[in-house]
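The complex appears here minus one protein chain, its other protein chains still in place.
Chain naming follows the written order as A and B, and within any one chain the residues start at number 1.
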Amino acid sequence: MGIKLVARARLDAWVDSLVQQQTVYGAQAKGDRFAFDRLERASALRLDYDVTILPPKKYFQPQREVIMRFNRKTVEFESVIDEEPFVLFGVHPYDMVAISQMDKVFTMNQFDKHYMARRANATIVVSSVETASSSVFAACMNNATMRGKSGHDVLITKLPSGHYVVDPRTEKGDNLCEGLAEAPEANAEALDAREKVLNQNEKSLRKYELRVLPEDLPALLDRSRSHPVWQEKAELCYSCGSCNFVCPTCYCFDVEDEMGWDMETGHRVRKWDGCMLVDFAAVAGGHNFRSKRSARYSHRYYRKGKYSWDTYGEISCVGCGRCITACTANIANPVEIFNTLAEAPQ
Amino acid sequence: MIKPRIAIFDFACCEGCQLQIVNMEEELLSLLEHVQPVEWREAMSDQSDDYDIAIVEGSITREEDANRLREIRKRAKTLIALGACATLGGVNKLKNLFDLEEVKTAVYAESASLPILETATVQALHEVVDVDYRIEGCPIDAAELTYVIKCLLIGRAPAPPNYPVCVECKLAENVCRYDYDEICLGPITRAGCRARCPSNAFWCFGCRGPVDDPNVHAATQVMEQYGKTVEDLKVKLTLFGTQ
Partner (left out) sequence: MIARSQLASPEAVRAEPDIYLPSGATVTDVKRLTPWEKYFKFKMDDERDLHYMPGQFMKVSLPGVGECPISITSSPTRNSGDRLEMVVRAVGSMTNALHALRPGDRVGLRGPFGTSFPVTGKMRHKDLLIICGGLGHVPLKSVIEYVLDERHHYGQITILIGNRSPNNRLFIEQILEWKQRDDITCMETVDVADPNWGGNVGPITTLLPRVRLFSPDTVCIICGPPVMYKYVLRGLESLKLDKSNVYMSLERRMRCGVGKCGHCQINNVYGCQQGPVFTYKDILEMGEAI
């Protein structure tokens, strides 16, 4: 199917028909902010959202997921794999970049079936950003738009005219857009208007200005181990992990067994964990390999700007700015940290 | 397998935590398939001095209570402190901020001198005896009690969270209470409640007490950032005796 130019009313009708047919998660209002949630009707979909509190990673690696069932008496284990197809509607480009990175993390060397079963059964509709959040800096990280990127099934972009350019990118995307077959093809004028929106996003999604190129971060961090900023910022760190949990590229987890009331059967669950939490690197017997706040604090930035580069060739800060907002103590702005490091004499 | 014998006792408290156990309803029946209650004043008339697990609610406010608690400790293989009054002293600890005689007169007026109304400094259970496990909260979350009991049944040490409420609040995808210009005790309070208050549009009251190593320095600096004072914070911490 080609690229379509879709009026709002038709888009809504399409979304309404999608939610009748399948499970759709979309960005919606939550209090004064936004969150992805099960979508019941098109009118609840807020494509004008700035940023969601949690990233859409929760649909691929839920906060808590059962990964296997077991029987305590017979000592038998059985995998639990969630294969229910779903549509994720309105993901921003920086979050899509993060999902693509997680695809690498969960398949590189060892294939994580639990993550990948959800991922393979998902259809992702990316929406070009309509409203910039107060702390977004995705443009500094080259993640303001989907230009040169993949992983999504459909890209929709709102034009200043109020119409949407709906652009299916994969077979799954084609199938999802079947309901738009009657809509007119996007003409050259519409495509040109879309380019202008994307150009604009590349300029405006930078509420903070990173004064280093993303690809220079690994070298910058490499020479900044003893910079005083780690200690200074860590003194105000609550070790609450908020920056971890709202981060679209934080995927660390813990595993725990839960018993049923028959005290015979139960399940093993995987839960989100965070490297900022005090016991993250503690082993049985009590030794904690990262007992200092500053060690935990700097580890996170090295993880984002260096280690993931070393491991899979990506800078894993995508510029969503969620950590900046989520940190109660206001110490989690990556741009501020990286700029401070860059100012230090070499 | 022999069912462990459980006794539930209460001291100075509102008994709201025991009520949470009664409120478990169907789950309570499942629980009773694995344990044998031998004394539980709120739900049964039997009494017993022979039990494996003692679940104790409330704080200690009189010397005779302290002695009774020591007796319970002697008999029980495992002693579990149930709820904020037992684990922290709780709201009852507000009394410790005032002169004891003044408090007695304010509450009992002319009857204050009756021996039966004797009162002392409020203590949490662990200030009187060794406590094996703590179930925090005002009131407790029944899910945490069942977790602890299940752990004991299969011989696993229950591990209460040593991270702040912010963790569970983020997992619940709540809007941060600081966004609403409120002082929330979430960043320094031990999780385990599934961020019950912030999930229902209230700040965290700190009823579960602080994490092992709360960043007090950060808390005071943060107050300034949000245009509050350390006094504002202290007032909030006083409520459950965790100042």
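Worth a mention:
FYI, a residue touches a chain if its C-beta (ideal position, glycine included) is under 8 Å from a C-beta of that chain, and two chains touch if they have at least 3 such contacts.
Quantities reported herein were computed from a predicted structural model and do not represent experimental measurements.
When the full complex is taken into account, the listed residue touching the unshown chain is A:Asn121, out of A:Gln63, A:Asn121, A:Ser294 or A:Thr340. Considering the full assembly, A:Lys306 is the residue among A:Arg293, A:Lys306 or A:Arg322 that touches the omitted chain. Contact with the chain not shown here comes from a single listed residue; of A:Leu5, A:Val51 or A:Val105, that residue is A:Val105.
Against the chain not shown here, subunit A presents residues 67-68, 70-72, 74-79, 81, 83, 103, 105-107, 109-114, 116-117, 119-121, 146, 148-151, 153, 169-171, 225, 251-257, 259, 266, 268, 273, 275, 280-285, 287, 289, 295, 299, 302-303, 306-307, 310-311. Residues of subunit B in contact with the chain left out of this view: 151, 154-157, 159.
To be clear about the criterion, only the chains that are shown with their structure count from here on.
Partner subunit A is touched in their complex by these residues of subunit B: 27, 30-31, 33-34, 150, 153-154, 162-164, 166-167, 170-171, 173-176, 178-179, 186-188, 211-215, 217-219, 221-222, 225. Against subunit B, the residues of subunit A that register as touching in their complex are 30-33, 35, 53-54, 58, 63-64, 72, 235-242, 245-246, 259, 261, 263, 272, 274, 277-279, 293, 326, 328-330.
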